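Can you keep this structure in mind? I'll have questions shortly.
Only a single protein chain was left out; the remaining protein chains are all shown in position.
Going by the order they are written in, the chains are A and B; count residues from 1 in each one.
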Amino acid sequence: MKRLRRSLLIISGNNPKHIQDAPVFDPDVVIFDLEERVAAPDKDSARNLVREALSFLDYSQVEVMVRVNPLDTEEGQKDLDRIARVKPGALIIPKANEQVIKQAEGLLTKIEKEEGFPEGSIEIIPILETASGIENINQLISSSPRVTGLWFNGEGLMAEFGTQRTKEGAELYYVRGRVGIACRAAGIDAIDTIFSDGNDYEGLANDASAARRLGFTGKLALDGRQVDTLNTIFQ
Amino acid sequence: MKISKTAQAGALESNDVLVTVAPNEKGGVQVQLETKRVILKQFGKQIEQVVKDQVAEMGAEDVTVKVQDKGALNYTIRARVQTALERALV
Partner (left out) sequence: MKNILGREIPDYIEGYGEVKPFMGAFANYGERAKASVTLRSVKPGEKKLLASIEEALDKVGLKDGMTLSFHHHLRNGDYVLNQVMAVVAQRGYKDIHVAATGIFPIHEPLVDYMKKGIVTKISVNYISPGPVAKAISQGLLRHPAVFMSHGGRPRAIESGDLHVDVAFIAAPTADAYGNVNGVGGPAACGTLSYAVADAFFADKVVAVTDHLAPYPACPIEITQDFVDYVVQVDSIGDANGIVSGTLTVTKDPVGLRIAKMAAQLINEAGYIQNEMSFQTGAGGTSLAVAAEVRKYMQEKNVVGSFAAGGITGYIVDMLNEGLFRNLFDVQCFDLKAVASYRENPRHQAMSGSLYGNPHDKGAIVNNLDVMILGATEIDTDFNVNVVTGSDGVIMGASGGHNDTAAGSKIAIIVTSLTKGRLPVIKDRVTTVTTPGETIDVLVTERGIAINPRRKDLLEKLKDSDLPIITIEELKKISESLTGVPETIEFTDRVVAVVEYRDGTVIDVVRQAKE
């Protein structure tokens, strides 16, 4: 947990305006999303756009992370290969388990060698969004030294349960507690799930504070308006 | 490398560009740029050059590139041209 990861602004990797504007809000991290926020026919387009953006725009004031597609898909494999070569700070891996992380670790080591990057310079942030992932959290954390944070995605978990989130978030208390403690014990960042009402600043503050009290060190921001609140609360 | 079909990438949205590539029977690389007059007059030449450079970098020959621009920056133009050409080769 060397640098601050209080606010993680997530944007679609296929949206030039959001890509250009992201650093302006002073988030600690910008997440370029190639998965959920990019439609299937546009995956190749987004991958190229993110690559070109990282070579052209100034992201020196933020940490760059990219959420790739699941690594058991062709898109995911292409994402990892092409994006690693422009040296993001970290790759965010969906549907993460011990085996997937170990595979990513191997690929990244190989690419770093080929490109002349220092080994281990590209970190890995697995996404916790399944019951089994949460149940095996400690194995996941220790699957690779590249894992310096975990992102708990509440929406994914609710989808598995077949229910929906509530604003107050009581349904997340146990999971947040589990994740917060496991990450703290391992000395890595615990990143909280998104608060989906962009107009409700008070609700965001309450939700973020609750996560903080359970050991989280940062939270996803769905747009620039949420960044200031998160930077303050996770200070 | 020659392309065999028409392909598109990007979108007609603010800050983006819709790029359509097609084989050029007449030979050579031809760029057709459509954008707001105020952008055309200030950046038209630059945009054309960016497109031509990207086409050359990918080694594509004998293509027409239609560029419908909505105020995209150079990196977006490069990325969309790249994707359109990759799709035209599949």
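Quick note on the criterion: contacts are C-beta pairs under 8 Å (C-beta built on N, C-alpha and C of every residue); 3 or more make two chains touch, one makes a residue touch a chain.
Treat the numbers as computed from the prediction; the structure is a model and nothing was measured.
Student: Among B:I3, B:A60 or B:L73, single out the residue that touches the unshown chain.
Tutor: The one listed residue touching the chain not shown is B:L73.
Student: Which listed residue (A:Q20, A:S143, A:T193 or A:T217) would be found touching the missing chain in the intact complex?
Tutor: A:Q20
Student: Residue-wise, where is subunit A in contact with the chain that is not depicted?
Tutor: So the residues of subunit A touching the unseen chain are 20-21, 24-25, 57-58, 198-199, 223-225, 228.
Student: Considering the entire assembly, which residues of subunit B contact the chain that has been omitted?
Tutor: Per the touch rule, subunit B residues meeting the hidden chain are 14-15, 37-39, 41-46, 70-74.
Assume only the chains that are shown with their structure count from here on.
Student: Centroid of subunit A to centroid of subunit B, CA atoms only: how many Å?
Tutor: Roughly 33 Å separates the two chain centres.
Student: Under the definition above, what is the set of subunit B residues touching subunit A in their complex?
Tutor: Subunit B reaches subunit A through residues 9-10, 14-16, 72-76, 78-80, 82-83, 86-87.
Student: For a test of understanding, state which residues of subunit A touch subunit B in their complex under the given definition.
Tutor: Within the complex, subunit A touches subunit B at residues 16-17, 20, 44-45, 48-49, 51-53, 55-57.
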